[in-house]
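Inspection log for the structure reproduced underneath, given as structure tokens.
Missing here is one protein chain; the remaining ones are kept as they sit in the complex.
Our next item is chain A:
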Amino acid sequence: MRAFTTLTALVAPLDRANIDTDAIIPKQFLKSIRRAGFGPYLFDEWRYLDHGEPDMDCTNRPLNQDFVLNKAQYKGAQILLTRENFGCGSSREHAPWALEDYGFRAIIAPSFADIFFNNCFKNGILPIVLPAEIVDRLFNEMADGYRLTIDLQAQTITTPSGQAIGFNVDENRRYRLLNGLDDIALSLQHADKIKAYEAERAKRAPWLFKDA
């Protein structure tokens, strides 16, 4: 996994609450057995005027010019600013895969749905929770070329005017993301504990251990 340390990047505002993972990446793209290549289909139903299908070449598809990511000033944005309960609905990890493949590295919102929030950390995306008033202020401050600097080590966001806003990430998650660590390898360091747990549990609940 790609580590996340600091990022200074353009911000794209998506001013809508309760954006669900079906909207982030519609189900027809879930048929892929690969992990990459979802970026062109991110927000497919909002981004294009036609109906997208897997493996479609998106270069000549009609764009919905009203959709924020299609506006010239947000090309190359790596930070998404949005509203509460972002990523609700289906557990599909294709949602962070699509956001990451498109180029987003951080998402700022007043709240996130739990599964999506979790999935972001597994894919090098930093979801940042800020109080609704601050998110509101950032929306109001947005101007052409609006960039933010995010420092995960220091847990701060710096606005163009130089103002620093603090945020909080669980220690364990922050450590893994800062170092781009593989969760499975870390958990397997506890293999002995897992085996000891199994031995002890098998006495309490033998019916769960009758198989191989």
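As a working rule, a residue touches a chain if its C-beta (ideal position, glycine included) is under 8 Å from a C-beta of that chain, and two chains touch if they have at least 3 such contacts; residues count from 1.
Here, contacts and distances are computed from a predicted model.
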{"item": "Hidden chain of the complex, named as in its UniProt record, picked from \"Amino acid ABC transporter ATP-binding protein (PAAT family)\", \"Succinate dehydrogenase / fumarate reductase iron-sulfur subunit\", \"3-isopropylmalate dehydratase large subunit\" or \"Glycolate oxidase\"", "value": "\"3-isopropylmalate dehydratase large subunit\""}
{"item": "Those residues of chain A which, in the complete complex, touch the missing chain", "value": "16-18, 20, 22-23, 26-28, 30-35, 45, 51, 54-55, 83-85, 88-93, 96, 111, 113-115, 118-119, 122-123, 170-173, 183-184, 187-188, 190-191, 193-194, 197-198, 201, 204-208, 210-212"}
